[in-house]
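My questions all concern the structure below.
What follows is an incomplete set of chains from the complex, kept in their original frame.
Per-chain residue numbering starts at 1, and chain names A, B and C are given in the order in which the chains are listed.
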């Protein structure tokens, strides 16, 4: 199933600046097969629902492995059957 | 990986009352192996990260199959490595 | 205007445990005139929209004054004109 989503990763316990971990999450999202649009409150993606959920799981796995002890991620997920969901048409 | 999450499903295009679809989503969450706590802005769950993401995908699949044409789901996802994440300790 | 909302405060830069700041935020919400329901991913409130927005601003002011340097708050806000919005009916 095709879906659009917004993924925002908030690392907790790494200090006031969370930039390094947020960049790493963005990198992992860009390595996926998803259409990617970064903005100041997260990364919007478009693609297969399974791929979107897989990249969310991967972010948590990789960031924990690399030393972040706590992660809080906010995801907005959109699907529809009347037409293919896509990021571009949500902006028109 | 163990995780805690909040899942809030908003059906769009079913009218002003979204109760039937929200109840169906809650039913699907209760059928999973997750610890479940329902509240007025979603359902909090505790369990394996894969199971949590699987139930999110299942809600979208089933509700679309049953006639809802558009779904917007908000998910908050928490994991940590310093201790097992659980819903109960977040309330203490 | 009457409204229902969920308020979740995430302090950043205070360490892996955020309990002290979350409790302080809950305390400030309880001091308001709102109906309050605490759960593991935030506090649900019911009351006047202005009072809800005022308590959000107050949380940011007070927590910063008391030493938290960064706050990320997630708010879900619901209003409707077909009937009075309330937390209880969202659970039925």
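One rule holds in what follows: contacts are C-beta pairs under 8 Å (C-beta built on N, C-alpha and C of every residue); 3 or more make two chains touch, one makes a residue touch a chain.
This one's a predicted model, so the numbers in the text were calculated from it and none came from an experiment.
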Given 3 placed copies of the single sequence, how many copies form the entire complex?
4
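Here, only the chains that are shown with their structure count from here on.
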So the centre of each chain is just the mean of its C-alpha atoms; given that, what is the distance between chain A and chain B in Å?
18
Using CA atom averages as chain centres, what separation in Å is found between chain A and chain C?
25
Where in chain A do residues touch two or more other chains at once?
12-13, 69-70, 72, 74
Applying the document's contact rule, which stretches of chain B touch chain A when the two form their complex?
1, 3, 12-13, 49-50, 53, 56-57, 60-61, 64, 69-82
Okay, in this complex, where on chain B does chain C touch?
4, 6, 8, 16, 19, 37-42, 44, 74, 76, 80, 82, 87-88, 90-92
Which stretch or stretches of chain A touch chain C in the complex?
10, 12-13, 15-18, 69-70, 72, 74
